[in-house]
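I'd like to ask you about the structure that follows.
Excluded from the complex is one protein chain; the other protein chains are retained at their positions.
For reference, chains read A and B in written order, and residue numbers begin at 1 within each chain.
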Amino acid sequence: MHDQTIARLSAGLAAGEFSSEELTRVFLDRIERFNPGLNAFITVTEESALAQARAADQRRRRGEAGPLTGVPIAQKDIFCTDGVRTSCGSRMLDRFIAPYNATVVEKLNAAGAVMLGKTNMDEFAMGSSNETSFYGPVRNPWDLDAVPGGSSGGSAAAVAARLTPGATGTDTGGSIRQPAALCGITGIKPTYGRVSRWGMIAYASSLDQGGPMARTAEDCAWLLGTMAGFDPRDSTSADRPVPDYAAALDRPLEGLKIGLPEEYFGEGLDSAVARAVDAAIAEYRTLGAKILEVSLPNSRLAVPAYYVIAPAECSSNLARFDGVRYGHRCEQPKDLLDLYTRSRAEGFGAEVTRRILVGTFALSAGYYDAYYLKAQQIRRLISDDFQRAFEQVDLIAGPTSPTVAFNLGEKTDDPITMYLSDIYTIAVNLAGLPGLSLPVGFVGQRPAGLQLIGNYFAEDRLLNAAHRYQQATDWHARAPVAFA
Amino acid sequence: MEWETVIGLEIHAQLATNSKIFSGASTAYGAQPNTQACAIDLGLPGVLPVLNCEAARMAVIFGLAVDAGIARRSVFARKNYFYPDLPKGYQISQYELPIVHRGQLTIDLEGGATKVIGITRAHLEEDAGKSLHEDFQGSSGIDLNRAGTPLLEIVSEPDLRSAKEAVTYMKKLHQLVVYLGICDGNMQEGSFRCDANVSVRRQGDPKLGTRAEIKNLNSFRFVERAIEFEIERQIELIESGGKVAQETRLYDPDQGETRSMRGKEEANDYRYFPDPDLLPLLIDEAFIATVRDSLPELPDAKKQRFITQYGLSSYDAAVLTTSRALGDYYEATVAALGGEPKLCANWVMGDLSALLNKDNRDIADSPVSPAQLAGLLRRIQDRTISGKIAKDVFEALWAGEGETDAIIERRGLKQITDTSAIEQVIDEVIAANPEQLAQYRAGKDKLFAFFVGQVMKASKGKANPQQVNESLERKLKN
Partner (left out) sequence: MSLGPAEVAKIALLARLAIREQDAPAYARDLSAILELVARMNAADTAGVAPMAHPLDMAQRLRADEVSEPDQRERFQTIAPRVEAGLYLVPKVIE
């Protein structure tokens, strides 16, 4: 059962082949068995999962089940879950029991999905390897010496190791797509505003976007269809209907124009990854797509601009963690300043501290124009690049990450090298576009991912293109041997 | 005078919305601590703000009332600083692009002159909570009920030249926001607060002096005293060779002095940037037009109209237009009576206002309605009662003893206008005071008043005074 897709499990539940309770137990057992080695979950909600599963079974008996009713999923520990610890991978929130549900959690609950637990992540979603988590690193199921990517590394590893058929993630600079690529699964970062940010702990508000991670594009379509939608509690939520993503999956790709940005295939791209990506492009050609060259000339500015905007927003977003109303508070503060500085220093790890410092500096008097304003201008240039490209093509394709998964500890001493592993994903967040990563091969035993980028609200087209590829190939169906 | 004072005021008016500016929590005053602080007000992880439409509408109302520009596009920014009453570690405010810009307010100076005070800008922002310093074993307690209450910060140009002018401007602004219904104006509850920027310069010096900002002045009296103290302090400082520091100062009403808050503010660098959780606030012409159409007649315009339409003095017109309810009451009285605007003005400003003050009531809950007051004034007009008796009837009306005519009837207060009845009383009075009569006839004119008094007394005040005068004059001559 554990090796089935959500689509298949949903059909099995509908056909009465097994109950949600049985299914949930299968995954809970696997989590118990494999999680100690992977560290993909921070919190496992066994009791409430079984209660939700039984409720889903009853709902099915009443004839009120939807496609996700009774399907187990995992929530990234950045989404607030009422009554359940929501740590955001940080010591700061180690004992934080959220008093409300994120909209994404509400929606999945309402659909009858069963939450198995909360997945590990880089602290406050700041990281590309899941090594900044207070709860320790997550291991890549394909190779336990490798990182799973980040920040949604726990979700990616859990899906790849078949500890859950699907999970939620969030993506501020690549945090869904890069771990999806490194763990050989499918993940989509929707258009900014497509999925509500209410209850999703903010890292960089103008870049953060939640999305699904699963084995296939079809599963992502089902999950996204439930997660997406207008939310009056989020001022940045897009007020437009959610299309039926699943219904659009089978559209033929004949005539689909896919652009390859020359900037995504240059220096820094691992040649073995490049070969996997080239093979995938060839497959698309076979499927009827037209391949064109496009240019995104300001691509090299994306990482620098991101490391102003994201830290600036995070320095402000994380100011609320002051030890007063919730979260970590230092022992015996001698005065107010001591309460603040010590609670925060004890609560935050080194990478979060670095980004808060960078952001504080970039916004400070005398530097605002040179850093923040400049970065916002570059953001416009990058967005304009994409719009010019989309005048010629329907989708843009390239590698998700310049390399396959790197070794644990390999980049922890050098933040800059770590930052550059998001070189192909960050521009998409700056522009607010939807992006998807799907598995397209291996380098050794480590998976490689292809990134597809669409224009605003073209999630249906992205999922369709990924699905057709997955109908023709089987990379997405491969399981890491130890977890098969 | 050697020194010139330059003052600009920043006034924070709490907008009279039901819910907070970015959350659905109540803004009602006086609730138990933290019972009106919802997840958004507390800044829980993951919460997001959504703007209250009424806060935006009220800001536009204000802008139109002070003849200001309304920004078609304004932007919310974060002002970042740490303070226990500021849950998110930043205050959502407007910085570069405020919703209201470049307006003006005309104030009346002593001696009938007027002065136009520039309003630089008015912007929307959220209020902070409160720190309570009663001792909890060396701790302060934080109540976040007020956090997120909508504020309109109204910034004046440095056009004010004395503490008195500053207070006049502040009072006028207070009157206006209350009149417009966008602020309850309750200064004890902190609904209307003021920071004053004060500097001095030598007369004729084109350059502004270094200013000190005096924080959180929550009464007109404090504003006046604090500014006066500050002016004197700065002049003394400069004259003794010192220099004014640009700093924030706190007014201590007990000592009557301002004190430096130095040290607390020095490290501040607010790091303003556009709030990524909020989008630009766009206000279109149609919205502005709708608000404009809903605007009440403004106090200054109403005052002018009262002068021309009712022939009132500038003073009376000003008093009667201090609040919308007062002006409405007055006009309803005139309309019910069908004229006599001056008589109506005297009663509204006199007996009515006195009793309202005494009972500490608002004109809106006056126990005597305009129609009832008009009914009373009608009986003065038709001489049923005298003005003096009318005061007693008014008190009876106030006490709820029924309508004017019933009170007059029941108490037998009807004026005596029957000439023969009056003459009979006069005859009795003259007969009873032969000595005074002799003196009067001998030329002691002043005794006329004595006879009037006696007649009124004998008639229990009911004799028509004018008729008493006429008949007495005739009879005393004979």
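In this text, a residue touches a chain if its C-beta (ideal position, glycine included) is under 8 Å from a C-beta of that chain, and two chains touch if they have at least 3 such contacts.
On a predicted model such as this, the values are computed, not experimentally measured, just so you know.
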> Which of B:140, B:175, B:381 or B:417 sits in contact with the chain that's absent?
Replying inline: B:140
>> Tell me which of B:278, B:337 or B:377 is the one touching the absent chain.
In response: B:278
> Among A:291, A:381 or A:443, which residue is in contact with the omitted chain in the full complex?
Replying inline: A:381
>> Applying the definition given at the start, please give the residues of chain A touching the unseen chain.
In response: 95-97, 99, 191-193, 206-207, 232, 235-236, 238-239, 298, 300-301, 303-305, 307-308, 315, 319, 322-327, 329, 333-342, 344-345, 348, 353-354, 356-358, 360-362, 364, 371, 373-381, 383, 415-416, 419, 430-433, 456
> Taking the full complex into account, what residues of chain B touch the chain not shown?
Replying inline: 17-19, 23-26, 32-40, 42, 44, 50-56, 75-76, 82, 84, 131-133, 135-136, 138-144, 250, 261, 264, 267, 269, 271, 274, 276, 278-282
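The rule is short, and it goes like this: only the chains that are shown with their structure count from here on.
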> If you look only at chain A, which of its residues touch chain B in the complex?
Replying inline: 79-80, 86, 88, 93, 96, 98-100, 102, 197-202, 204-206, 232-236, 312-313, 315-316, 318-322, 324-326, 336, 340, 360, 363-365, 368, 372
> Given the complex with chain A, which residues does chain B contribute to the contact?
Replying inline: 39, 42-51, 78, 80, 82, 84, 87-90, 142, 269, 271-273, 276-279
